[in-house]
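All protein chains but one are shown in place.
Going by the order they are written in, the chains are A, B and C; count residues from 1 in each one.
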Amino acid sequence: MAVRVAVAGASGYAGGEVLRLLLAHPEAEIGALTGNSNAGQRLGALQPHLLPLADRVLTETTPEALAGHDVVFLALPHGQSAAVAEQLGPDVLVVDMGADFRLADPADWETFYGSPHAGTWPYGLPELPGARTALEGSRRIAVPGCYPTAVTLALFPAYAAGLARPEAVIVAASGTSGAGKAPKPHLLGSEVMGSMAPYGVGGGHRHTPEMIQNLSGVAGERVAVSFTPTLAPMPRGILATCSAAAEEGVTAQSLRTAYEKAYAEEPFVHLLPEGQWPATASVHGSNAVSVQVAYDAAVDRIIAISAIDNLTKGTAGGAVQSMNIALGLPETTGLSTIGVAP
Amino acid sequence: MAVRVAVAGASGYAGGEVLRLLLAHPEAEIGALTGNSNAGQRLGALQPHLLPLADRVLTETTPEALAGHDVVFLALPHGQSAAVAEQLGPDVLVVDMGADFRLADPADWETFYGSPHAGTWPYGLPELPGARTALEGSRRIAVPGCYPTAVTLALFPAYAAGLARPEAVIVAASGTSGAGKAPKPHLLGSEVMGSMAPYGVGGGHRHTPEMIQNLSGVAGERVAVSFTPTLAPMPRGILATCSAAAEEGVTAQSLRTAYEKAYAEEPFVHLLPEGQWPATASVHGSNAVSVQVAYDAAVDRIIAISAIDNLTKGTAGGAVQSMNIALGLPETTGLSTIGVAP
Amino acid sequence: MAVRVAVAGASGYAGGEVLRLLLAHPEAEIGALTGNSNAGQRLGALQPHLLPLADRVLTETTPEALAGHDVVFLALPHGQSAAVAEQLGPDVLVVDMGADFRLADPADWETFYGSPHAGTWPYGLPELPGARTALEGSRRIAVPGCYPTAVTLALFPAYAAGLARPEAVIVAASGTSGAGKAPKPHLLGSEVMGSMAPYGVGGGHRHTPEMIQNLSGVAGERVAVSFTPTLAPMPRGILATCSAAAEEGVTAQSLRTAYEKAYAEEPFVHLLPEGQWPATASVHGSNAVSVQVAYDAAVDRIIAISAIDNLTKGTAGGAVQSMNIALGLPETTGLSTIGVAP
Partner (left out) sequence: MAVRVAVAGASGYAGGEVLRLLLAHPEAEIGALTGNSNAGQRLGALQPHLLPLADRVLTETTPEALAGHDVVFLALPHGQSAAVAEQLGPDVLVVDMGADFRLADPADWETFYGSPHAGTWPYGLPELPGARTALEGSRRIAVPGCYPTAVTLALFPAYAAGLARPEAVIVAASGTSGAGKAPKPHLLGSEVMGSMAPYGVGGGHRHTPEMIQNLSGVAGERVAVSFTPTLAPMPRGILATCSAAAEEGVTAQSLRTAYEKAYAEEPFVHLLPEGQWPATASVHGSNAVSVQVAYDAAVDRIIAISAIDNLTKGTAGGAVQSMNIALGLPETTGLSTIGVAP
């Protein structure tokens, strides 16, 4: 089976990562690479780590350029995906790595993005109960945000098992690639090295409604989420530290059992042995998710922590995993659980 | 006024930092420098950044070496300070940068350290209500832990004003110098660069009871604390992200007023303008504390964040500040609020 | 073809990297993993990024443990490989990632290592003229040092073409994993982050005679090498900046032609387009080598720069590449030229 794939937005970090993964994917054949402001440039100048594609040249993101592919990955600024998808027709698998089709509630979208809601596509987090089935055979996929991926996988088993109260407090640290490749002063190496810096504090981050949507769906009631993202001095990785008050009767053992059950069959999520905690370095460049959970009896709270690579499992790896499911390929095709460390 | 100062444990990070600050202190005269395993070595080989002291040689930590000083800073492993302090006599100002005399409740000490409680000394966090007065004229000072310094200064104004419920959730990121200079595999540069890693999860970190003690004292009731520390890929700095459910009727304005009131006269704590959040780079090498607070109406929680340099305000700067108070010097003598950035 | 492979010294950085690569190698079957001081521990505790091997347990490095494999990789302290190899018999392919069998001249060995010379094995740098042939069918391989790999590939084409005078000046920056996993104070994250630090200055580094051996062999006369290594604040990567006075008549064009010729058929060495310079991030985690060369007319010198991943092409990737040749597999089997960036 040869799957012909195009990438719209190939010059950015999400586009580069999906290409990195597709190069190792035995069924993928890399077709058009587009990127408006960089059209005409060699990929070798923009993504020098993708040596096998160094001589490929970016074209404009036009319907003609994207035509004739089985799968089109979109790594575009939000608000642009709907128009491109429409032109591609219903038989092309469109995998949107942007935000446009993640949220089910138009009101949430409008509150956080201030523009009309484009719609809702099957959600590319196969580990979330119900999501995998919805992806099978689908020709549209909304890839989750990087923070919601990490947070949902850290917490949903506790909600699925009825162990956590519906108020989660989350502090997550992300590598700087999560902020993209457009140069801004606060993202300069001089500014970020040696610094931890919060942003979007107090509920303003656009990934918040997506976390609420995921956890509430599992919990069967609305889960309130206090979410504080921080920028960490590293290029990749998210460490999500999540906690919630425990429902009555929770024990360390009931927690562990819930997580073991949730992840027993998952190829990418690794519940670590008791006492070992996730670290972002271990999943660098891989599609693995490291998860650990503890019960803090002194405060009667559940603490769940996950580590992912924000560009791999948090974006492009999740996208390829969902593509595999949609196309009927083995879910792990072309994806690795081996980190590049140290 | 010439204050003759000795430092016991001059080869580690706390000892090095107190020397860095004392070199800029107009009243301090640096006397004996001791360090057992490194006795006999030039300071220039151990602390190459302290160029003016490069030719000083470390001696053993003996009563004779420490005799004849007005102030002795102790940067020793916990459990060793009491014996040294006893030999120094009651007129010498002993500033303990270790944990031995921080906790008031012997049961807390024994639970977290597993050894008999040495006692309680005036607590070197002048900003904490009541603490400054207790430091005046004192000849014993227990310097707070680095995390408790950051967390207490982020949260106590909310508790002092009766705005926060007594359950705080705290996630803090620390630079690696907080883990000390003794070489361990997980502290190697190869391991920490590019990685965020939690530790002591679930209530086990020894700084937890100290936070509870500080916040409870201000709140007038026991404050439960869920504390998760993480190791960040930077040498210095703590970013403490703290939250608590709001008491009824809290508004963004009442919060801001409470913090403005708490810090109006504090020389080292800077409540940032609304909308600007602390970052560790801004306080690198300085005794300043950056604080910001917000009210997240969607979850009815207070989010308070502080940034400090763990070695300066979090250890040696707090120690010098408290020394100044104890000796009757202006509190800011020799201390700076100017960070070294970028 | 299933190749059964053992790794002696599986807990260190070289051992971990060779396992990372073997996990992606379609012909390799990972057998015994040994490591003396860590025998009895789960690999998941020592190499948490190698998730598929997390439950494997290290055993002692004994002849029994290593028996029954087709290939044994040695990642041992120097001086130990000869004894292990002897016990393995002549039919087992022994790939030594240590220094013991790299140098041809016993006097060089004794000068730099101060112990008796163990011998010389076929040299695992296939790109070096003559080396590939010697590796074919061999059952003993001496993997080059990381610096000599980077330096030799940057400079040998200039010597092979007779364009450079026999005095090379080399300054190389290495990530900290090159210094190994044994914890030492100067390798702590607190020490290395934010710092560039030279070591082994003035000709003392043990990789110097290996560079001389490689370049002299190509040049047909002894090449003097001034080599200064520096430790850079990054976990992986070597950037080797090499220069030499030009022989008469050298031009930018003749240089470029020499390098194009040397690397036209090499699958792992990429001569970058003119004007683009190597950076270590681009080859992070890959077996690729980025090379560029320029002629500085103002000083009549050749400047050649290479970037490699010290653990991959510089150690374990070079080892697997040479193993492939020795076993008659396609040379690139299981190896990638795609870096993990950003």
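One rule holds for everything that comes next: a residue touches a chain if its C-beta (ideal position, glycine included) is under 8 Å from a C-beta of that chain, and two chains touch if they have at least 3 such contacts.
All figures in this text were calculated on a predicted structure; none of them were measured in a lab.
Here the missing chain is touched by one residue of A:P235, A:P278 or A:G318, and it is A:P235. The missing chain, though absent from the display, is touched by one residue of C:V57, C:A107, C:A182 or C:A197; that residue is C:A197. Residue C:A232 is the one among C:M97, C:A232 or C:V289 that touches the chain not shown. Listed by residue number, the positions of subunit B touching the unshown chain are 13, 16, 20, 23-24, 42, 44-45, 47-52, 54, 177, 181, 193-194, 235-236, 270, 272-273, 276, 279, 281-286, 288, 290, 336-342. In the full complex, subunit A touches the hidden chain at residues 13, 175-177, 179, 181, 183-185, 187-194, 233-235. Taking the complete complex into account, residues 167, 169, 171, 173, 175, 188, 190-191, 193-199, 201-203, 224-226, 228, 230, 232-237, 239, 241, 243, 277-282, 284, 292, 294-299, 301, 303, 305, 307, 342 of subunit C touch the chain not shown.
The rule is short, and it goes like this: only the chains that are shown with their structure count from here on.
Summarising the inter-chain layout, the chain whose CA centre lies farthest from the centre of subunit C is B.
Geometrically, the chain at the heart of the complex, using CA-atom means, is A. Residue numbering shows that subunit A and subunit B use the same positions for more than half of their mutual interface. Computed from the mean C-alpha positions, the centre of subunit B lies at a distance of 45 Å from the centre of subunit C. In subunit C, the residues that reach two or more other chains under the touch definition are 13, 177, 193-194, 235.
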